[in-house]
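Input: a single structure, listed below in structure tokens.
Shown here: the complex without one of its protein chains, the others still in place.
Presenting chain A:
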């Protein structure tokens, strides 16, 4: 097969995906970009005004900063929890298949159900948790009011830990046992084996987990919307919630489109940075 034919074959196989993404993703993104150049009514061309306005909008800046905090918290804690669970359940412990399945259930559950579930658990007045604490004579919690963002991070980590665990399990099972055997013979203890073999060889998995996690956390909307409605005040009004309010509350689709394009750019830049860091880490090992 000559090169020209090889390339043609490649494009033939790629074409369904390319057509799919062009029609369903790139065209809408282009449409968003265009809409972002117009005013609220979509009539008057305002150029980059909507984009520059976003940079000076305190509500947008606030929502962006707390979204970064939410994403960082979720990624760090979520990755650590998922990796920890994977390492534990990669051992030959009784009932590990059951544990793996149970841990995956929250990820398979709709975010609406998860939101309602936790709202009913954590409600300080009528929630199940405080009733349980009360049964044991313990003081009630008010986390949804005192630490709302951390609570949302906790719920997200809980719901995604099973998925992260499965990814890390797959990565762990791809590491040849030979490496550990050699390290043992050289006298390396469990921590040394973990930090010198497991973690470096899990770099591609960690990279995948962090990129996909970052994308989903920066776009998070439903969970805080259902659990706290973005409150109290605007403590859990993440960027996507602010975008939603601008579109559906303020009826300003031009500005909302600009905000969504800015989000796209931020996610792209952060993803590229992660890829670069991942490439370097990969090369170092």
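A few remarks follow.
Going forward, a contact is a pair of C-beta atoms (placed from the backbone, for glycine too) under 8 Å apart; a residue touches a chain by one contact, two chains touch by 3 or more; residues count from 1.
Throughout what follows, contacts and distances are computed from a predicted model.
From the set "Glycolate oxidase iron-sulfur subunit", "Multiple sugar transport system substrate-binding protein", "2-oxoglutarate ferredoxin oxidoreductase subunit beta" or "Dehydrogenase", the protein name that UniProt assigns to the chain left out of the figure is "Multiple sugar transport system substrate-binding protein". Of the options A:17, A:92 or A:178, the residue whose C-beta touches the omitted chain is A:17. When the whole complex is considered, the residue among A:7, A:88 or A:273 that touches the unshown chain is A:7. Listed residues A:54, A:71, A:202 or A:235: the one in touch with the omitted chain is A:235. Among A:15, A:44, A:101 or A:249, only A:249 touches the chain left out of the display. By the touch rule set out above, chain A reaches the unshown chain at residues 3-4, 6-7, 10-11, 14, 17, 21, 24-26, 28-29, 31-32, 35, 119, 123-126, 134, 142, 144-145, 148, 211-212, 215-216, 219, 225-236, 240, 244-245, 247-251, 253, 257, 260-261, 263-264, 267-268, 271, 275.
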